[in-house]
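With one protein chain removed, the remaining protein chains of the complex are shown where they sit.
Order of writing sets the labels: A, B, C, D and E. Residues in every chain begin at 1.
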Amino acid sequence: MKSKLFITLKSPHEFGGLELVRASAKGAKSALLLFEDAVIFAANAKKGKELLSAVQEIYIMKDDWEARGLPLAVPEFKIVDYPQAVELIMERYEQTITV
Amino acid sequence: MKSKLFITLKSPHEFGGLELVRASAKGAKSALLLFEDAVIFAANAKKGKELLSAVQEIYIMKDDWEARGLPLAVPEFKIVDYPQAVELIMERYEQTITV
Amino acid sequence: MAESLLILVTKPPYGFEEAFAGLRAGLGMLASGLVPVSNALLVGEGTLNAVAAQRPEAVRMPSNMEAINDMLDFEAKVYVVKEDLLHLVGDVPLMEGVEVIDWERARKVIDEHDMVTTF
Amino acid sequence: MAESLLILVTKPPYGFEEAFAGLRAGLGMLASGLVPVSNALLVGEGTLNAVAAQRPEAVRMPSNMEAINDMLDFEAKVYVVKEDLLHLVGDVPLMEGVEVIDWERARKVIDEHDMVTTF
Amino acid sequence: MKTMVIQLRTGTMMNMDSNIAVKLAQAALDKGYAVRIFGYGEGITLIKKGQDPKRFPNVGNETKEMLPKGLEVVVCETCCKARGVARGEEIEGTKIGSLTNDLSRFVAEGDRMVTIAR
Partner (left out) sequence: MKTMVIQLRTGTMMNMDSNIAVKLAQAALDKGYAVRIFGYGEGITLIKKGQDPKRFPNVGNETKEMLPKGLEVVVCETCCKARGVARGEEIEGTKIGSLTNDLSRFVAEGDRMVTIAR
């Protein structure tokens, strides 16, 4: 199966894509890349772990994370910058799917 | 307490305002008026009942409902037209709160 | 160098223009002759776009059923994930021509396409 | 004939312009002299607008903290529902000047205003 | 005569929200209420001249038709500038104004506010 990078810009409150991610990621190498309000997931241990149950890796954007001034509650999340995000999209995963 | 008419345009998938409605409606005469994709709540008995646990009355817009061609799963919901919606907003409730 | 684009429809009809816009984008690919394969996969609330009893004229919106039929006319596939529909509104009749599938098959559909875009 | 407008902030800072726009609207009411009372109530993810450690310059966005301070300068109240903040991100330090309340009090705040608008 | 204030914050075409604003305004005017619409944020697109949607309702035209019935429409100038919508691009009879001068007046004269936003 093609490796999959899921992308979301939605806050935990807005985000309803968990089941879609879980269903389409099953059996594939997969990760989730969090932009904008989606980085708030990193400040909530329970919601963060839920995401980790659906994909193997979770990346959050450094600038979006820093802007919000919140404590990191899910140490498994990896903080990345834009060049790294481009690398994930163009080289490390075969498909990108916005959710 | 002032009577409250909550308004939402969000589909069940998008809508995350139930706790806000419940918390702010407590102790007041209250209703929810559903526009656009929010009428999909009327086609799902479980989700529809959840809304009914937070407010006393639920109104759905006739044209939005008819457009979607779905069977009504929550008979307690009342179908209204635009003149009736105006009546609810201007006369029957003291505050409107979009959620 | 993508040869196929999957239109993943997650939004329900009429509230947003998204589902319509997505089906239109799929049609654009097919009409161009540059992207040989473009199909649509309806998931979650997106499955409601295939409900047979829709009456878009009630809200004066363009018909998403027509947009689906346009894709079918170009011999594209329009897949609907049954589990998602059942979970949402039960077993309501769907339009003719759409292909009802389960998530097992939906995963294969996603994999068969080079690119996926979500509406 | 409304004499007071409550700005109900539900959206978190920076992703959307909503929270900033809401606080600006409140300020506009106060500056006009036509609407004597306009306060803000931060609920749900909206409570994050009052977090003390925000660094909006990281995303080149206008500061929602500054917008809150502008309202406080006009002697408006900016209320934050504690339960919602705790539930979301735990007990993080908030800006000086905001008033931390529970839902019991928040209901009274809503009631004290003629109109409510959500951002 | 009571007044309904509609605050519209979403774009004309991205979804049906502006339609809802228009239909509520029509119904309220028909029942004899005064109606004010304030376009804020993306909602300023309601008054852009020259809208020509092929398949969607033309909310610009419908707004224009309600003006003689007493509808007042103002949108936020800062929001217009941000988006490159200049004075003169607004539908005749609508106004590019401000929170301080116009929304505040609508609130002060208004009885109910309906916020159309996502």
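Assorted remarks:
Note that a contact is a pair of C-beta atoms (placed from the backbone, for glycine too) under 8 Å apart; a residue touches a chain by one contact, two chains touch by 3 or more.
All figures in this text were calculated on a predicted structure; none of them were measured in a lab.
Displayed chains that the missing chain touches over the full complex: A, C, D, E (touch as defined at the top).
In the complete assembly, the contact with the undisplayed chain comes from E:Arg83, out of E:Lys2, E:Lys31 or E:Arg83. Seen across the whole complex, the unshown chain contacts subunit A at 7, 9-10, 14, 35-36, 82-83, 85-87, 89-90, 95-96, 98. Although one chain is not drawn, its touching partners on subunit D can still be listed: residues 14-17, 59-62.
Residues 1-3, 5, 17-18, 21, 24-25, 27-29, 31-35, 115-119 are the ones on subunit C that touch the missing chain.
The rule we apply is simple: only the chains that are shown with their structure count from here on.
Common partners of subunit A and subunit B, by the touch rule above, are C, D. Counted as hops between touching chains, the shortest connection from subunit C to subunit D is 2.
The most distant chain from subunit B is A, comparing centres defined as mean Cα coordinates.
Taking the mean of the C-alpha atoms as each chain's centre, subunit D and subunit E sit 25 Å apart.
In subunit C, the residues that reach two or more other chains under the touch definition are 10, 14-16, 44, 59, 61. Shared interface positions of subunit B, defined as residues touching 2 or more other chains, are 9, 13-14, 16, 36, 95-96, 98. A complete list of chain pairs in contact reads A-B, A-C, A-D, B-C, B-D, B-E, C-E, D-E.
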